[in-house]
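Only one protein chain is missing from this complex, and each of the others stays in its spot.
Here the chain labels run A and B in written order, and each chain numbers its own residues starting at 1.
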Amino acid sequence: MDPLSWGEIIVRILYQFLPVWISMFVVFTASITFKRKLGLYGRIFDSTVGMIGFALVTFWVFTAFYASAFDLIATHDPLVQASGMKNKVPGTPLRDAAEGAYAFYLLGGDNLARDVFSRMVHGSAIVLSIAPLATLFGYVVGVTLGLPAGYFGGRLDTILSFLANLILAFPVILLFYLLVTPEIIATGIPMYMAAVFFIFPLVFITVLLNSRYKVLPHIRTPLLAVVLTIGIWIYFSTISESGRGTFVDFWPNALDLFNIPGGVLVVFISVVFVNSPTIFRIIRGLTMDVKSRDYVAAAQTRGETPWYIMLWEILPNVRGPLIVDFCLRIGYATILLGTLGFFGLGLPPESPDWGSTINDGRKLLSVYLHPALTPAFSLLSLVLGLNLLADGLREESLKD
Amino acid sequence: MARDDNYDGPILEIENLSISFMTRLFEIPAVMDFSCTVMPGEAMGLVGESGCGKSTVALAVMMDLGKNGHVVGGSMRFKGRELTTMSNEELRELRGSEIAMIYQEPMASLNPAMKIGRQLMEVPMIHEGKSKEEAYQMALEVVSDVKLPDPARILDSYPHQISGGQQQRIVIAMALMSKPSLLILDEPTTALDVTVEAGIVDLVKGLGEKYGTSMLFISHNLGLVLDTCDRLCVMYSGEAVETGSIEDVFDKMRHPYTQALFRSIPLPGADKNARPLVAIPGNFPLPHERPNGCNFGPRCDYFEEGRCDAGDIKMGPIEGDQRHDSRCLKFTEIDWAEPIQASQDVEDVVLGEVVLKVDDLKKYYSVSGSAFGGGEGKTVKANETLSFEARESETLAIVGESGCGKSTLAKVLMGLETASDGSVVLNGVDVEDVAIEDRTVETVSQVQMVFQNPFDTLNPSMSVGNQIIRALEIFKIGNSHADREKRMLELLDLVKLPRTFATRMPRQLSGGQKQRVGIARAFAGDAQIVVADEPVSALDVSVQAAVTDLLMEIQRETKMTLLFISHDLSIVRYLSDRVMVMYLGHVVEMGPTEKVFAPPYHPYTEALLSAVPIADTSIEKQRIVLEGDIPSAMNPPSGCPFQTRCRWKTDVPGVLCDKEVPPMRTLSNGHQIKCHLAQDVLDRMEPVIKVSEDA
Partner (left out) sequence: MGMFILKRLGVMALTALGLTLIVFYMTNLYPNLEKLAKTQGNFRMSETEVSTWLNNRGYTRPLLVKYGEWLGVLPGYVIEGTDGEVRARCAPQGQSVEDAPEYCGVFQGGWGYSSVFKEPASDIMWKRLSLTGFLMLCALLLTIPVALLIGILAGMREGSKTDRTLSTFSIVTSATPEYVSGVVLIAIFASSAVGLKWFKGSATKAMESPDFENFTLPVLTIALFSIGYIARMTRASMTEVMTAQYIRTARLKGVSFGNIVLKHALRNALIAPFTVIILQIPYLLTGVVITETLFNYKGFGWLLVQAAGNNDIDMLLGVSVVSVIIVLATQLISDIGYVYLNPRIRIS
């Protein structure tokens, strides 16, 4: 078979992404039709910048979704090596492709003769399953600590701010090198940190509901009972590792819903760890700003508890800047993940995530460009999309 | 182009000016068919409620409407030269040299990172090519003209180092640097305290006469316009509705809106029971919801269907008057002399038991020194030995300017702060050192508060109904959600809001409506004492009347005690039974309203009364302008707090005022003042406000 021309490669790649195109078309049509009823989300479609950003982000979200859930889009297994395909240029046909298998490496092969295109597609799934979730956890930690620090001020604020600054004074790379190593995973420190970090969502939800329904005990008690049961179950499922001998080993295996591989967990934890002090500072600042508003004073004068004021009077009203920052921060988390991959920390070496593949590809960069450039541009486009989306959101939320 | 100093035609002629703002979705007309003429040396007032387009007119004269604003029709001529077609270069030569502008927020309009001297010197250096030295000399001169002490030092300071009143004087000095022919003042005193405002108004008037400058004075305050202007133009919803000389418009108004406006402001004759204010019904129309025909039509008492809403209405001259026009089809038909329709007579309220008793209350704060943490901590004496009581159904007004401690007092009453000393007894319960979290639900729900800023008083992300329901929940009222929902709807009825508002979000409400929700929320737990902290000062005058009346009506219904905190003496006189005047944490005068408003006064009360602008041509005021600014509460003067600005100080023998805080002394039944002045001096005092004989 002949190698594909660049035109053919592009057409075939576009065709591979067909489910993504269809989904994006549906989302955009629906959103633009109803944009006036969709609040801030709908306003994205008033701004060109926001729409471009949203398009880039949804492109990768759908790619990750179809690739991991339905095994669509990717043409090959990202880990399988094909003979004779080492460092082959884009469009090279497979030497003796099996029946039904895709006959080409659309974006060529890497130095271990794996399909660059499929690795890129599957890499998006890894990035998009860690970065947004880690950002969200960082937010829960930052909000739970930043609200009281900003609201009460005083000694609590001094201590928490000192701790946040302590972590911020660590060069990120040093922190990663200290934290994300097989030796540290062996000590179980990431597990302890996970146990601490993962309790924040539980605390957050409990306080959130308790402060709202405290005056209505007949609603609060059953609600909290249900929420806490589910929450604690998920919490222990997360931190207990069957057979790994971590410090939480009393949790029965039958109740253990899922296990997170040690490498992923430590990567996740360190991204949360690096992000939460900054988020803490943002929330603290916003809280100090909003707490002087009259509606906060009104809540105080009717005897609301501090947590009700923080979570129901202050937090909803600072959501604008937080949503914008959230988008930016997912981008930053993506960059951090890439940094970890670039230094070969945390994730297994064969992992198709973009950072690791860039690291693999850069060694032969002066001769073979495609293995490094493909993930590099993928990462660039996702982060750019998130930045543009944040810009669009900021612009729109500032209007009126 | 050389400036033409010999020009003697009209300084500014605006003819049929229309301005629109273009948004992405539609065009919003901001000003329509606006005409006015300003003659040399004349001061023209532009009056209207917020959103009526008065500031847009000012910016249009400067041709500074921003990216979205456009002049879509009409013409503006400055000394006969068309402004709308001028190039940027020509405009730049006019701006600052021939037309100058003074703004609402002095702090914001001065460059924070540039010394005041440089900001002033810039003007002659640009327009007259003056050297640095010459410009500096000019700056020194003008700064002394605006009566600022120590001009050289001021020129060498940054804007934040001087007080708000001084900043505004600097902005005025900057505008006068090049002796402009036209001065535009956009609400120049709104951000300032009344006594400081009085000084600025005096200054502007004096300088206008001295320099012969024409002025365009923009304000929402009719009293201020009366004090400063020769002519005025009343605007409503983007249109001029009436224009004429001050005397004509104030005494022979020929537009229903002007009339309604005057009826809704508390003039000295008004009384909450005998002669209540008449609020203008309805709401100000949004720019894209303006009605056909007369914009004021839907809110007008004289509205005639098929005629007033038929088509565009032009300004028409009023016969017999000079340059007096009205935009009304029916102004010749309306009987302008008809007295205000007698609303149902309400009986005077009978005061009940004492519900709140404050004795020797003190509240001190300690603050740390500088931004760098160093420096010694200081004590701010926010409240000094306050003693007063309030009865059921009583309205006690607490009057004072910024820094007088009235907000601290409110915080202590509410339990947001605890007292440093003294006692606060609420319905027989001592609460001075019980913080809000330790108060019982009953105590908390008994004392509630209405806040000043309507745009800030409601949680922006919770619906109106839910906010009220939340208050009911926390006050443990109602047994089920249905109960509370019913009660919430009743509360909306109480504040005269439609029940459909329950599902609205605060941003969908106007300022007055938000304030009503705030009042409803305060009454969720059947409050007995309501502390209203300047509840109407941020509202437009026509809305003020409605909200004030609402409070009075609720008071009659619920027999609540109203502590009305305000700096506006007109409204205080109108609604309160007793008045308490505060200055720098001290109560300087307290007594029944009629006694406080009549001599003998405390010297501060006297100045305050004189400073309040009154929109009534028949009133004659004694002009008392206080020197300087209110001292900082961080560093209060020794002895009597008011001694630094008191004009009667020389009548007290010796250095008593510098040394001792005067004792509270009782003059007559329930009337107390804190002053060293001897009785015979007090007796010599004349009333500040007099209704002139010829009226």
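Going forward, a residue touches a chain if its C-beta (ideal position, glycine included) is under 8 Å from a C-beta of that chain, and two chains touch if they have at least 3 such contacts.
Keep in mind it's a predicted model, so treat the numbers as computed, not measured.
Interchain touches from the omitted chain, evaluated on the whole complex, reach A, B.
When you scan B:127, B:439 or B:567 for touch with the missing chain, the hit is B:127. The omitted chain makes contact with just one of the residues B:22, B:108, B:152 or B:286: B:108. Between the chain not shown and the residues A:215, A:239 or A:376, the one that touches is A:376.
Taking the complete complex into account, A:178 is the one of A:80, A:178, A:203 or A:230 that touches the chain left out. Considering A:102, A:170 or A:192, the position touching the chain not shown turns out to be A:170 (whole complex). For chain A, the list of residues touching the undisplayed chain reads 162, 165-166, 168-174, 177-179, 181-184, 186-187, 189, 331, 335, 338-339, 342-343, 355, 358-359, 361-362, 365-369, 372-373, 376-377, 379-380, 383-384, 386-388, 391. Within the complete assembly, residues 62, 64, 67, 92-97, 100-101, 103, 105, 108-114, 122-123, 126-127, 158, 160-161, 171, 174, 370-374 of chain B touch the chain that is not shown.
The rule is simple: only the chains that are shown with their structure count from here on.
Our note on geometry: chain A versus chain B, Cα centroid distance of 51 Å, whole angstroms. Touching chain B in their complex are the following residues of chain A: 46, 215-216, 293-295, 297-305, 312-313, 316-317, 319. In the complex of the two chains, the chain B residues touching chain A come out as 24, 414-416, 436-437, 439, 441, 444-445, 447-449, 451-453, 456-462, 471, 473-476, 518, 521, 524-525.
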